[in-house]
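Here you go, one structure.
A single protein chain has been omitted; all remaining protein chains appear in their positions.
Showing chain A:
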Amino acid sequence: MTEVTMVVNGKSVTKSVKGNTLMSEFLREELRLTGTHVGCDTSQCGACVVHVNGEAVKSCTMFAAEANGSEVKTIEGMENPDGSLGVIQQAFQDHHGLQCGFCTPGMVMSAAALLKDNPKPTEAEIRDYLEGNICRCTGYHNIVKAIMAASGQDVTSIAAE
């Protein structure tokens, strides 16, 4: 067993874990932060994306021990301080960027990482960036639209379908 300490969504946590505990498992089972989802076992689907020290990471591809000493953010930490939806979360709701909701946490975390590095991405840049996030419900159309809207771009002409 290894002791790990990290700051998750602003709160410091210390836990004793087995060395082979995946970060996704640590978040879900040890911290019961079940918003981080596991949709595959080959690091392809992206439902488990979280931020570690500000970088988007597929939490199924790292051990919890590797995150020792890190600052971690999950979907549970994306709300505004007053509990309202953050800008990206709100854009996903406004533009129907989710259906079953299973891929959604990873999509939101990936979108946040994209917009941090590229505040006004083009549609092609968004589609390219989402290569590692699979959604089976939405056909991505409204996810792309939501991310453009969250970046402050006008999507009203697209909305008129």
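Simple rule for what comes next: a contact is a pair of C-beta atoms (placed from the backbone, for glycine too) under 8 Å apart; a residue touches a chain by one contact, two chains touch by 3 or more; residues count from 1.
Assume contacts and distances are computed from a predicted model.
K.L.:
Report the protein name recorded by UniProt for the chain absent from the figure; options are "Carbon monoxide dehydrogenase large chain", "RagB/SusD family nutrient uptake outer membrane protein", "Cell division ATP-binding protein FtsE" or "Y4yA family PLP-dependent enzyme".
P.N.:
"Carbon monoxide dehydrogenase large chain"
K.L.:
Among the options A:G10, A:G69, A:G101 or A:G152, which residue touches the chain absent from this view?
P.N.:
Selected residue, touching the omitted chain: A:G101.
K.L.:
Using the touch definition up top, pick the residue from A:N53, A:Q93 or A:N118 that touches the left-out chain.
P.N.:
Considering the complete complex, A:Q93 is the one touching the chain left out.
K.L.:
Under the stated touch rule, tell me which residues of chain A contact the chain that is not displayed.
P.N.:
Here the touching residues of chain A are 28-29, 33-42, 44-45, 47, 74-76, 78-79, 85, 89, 92-94, 96, 98-105, 108, 123-124, 126-128, 130-131, 133-145, 158, 161.
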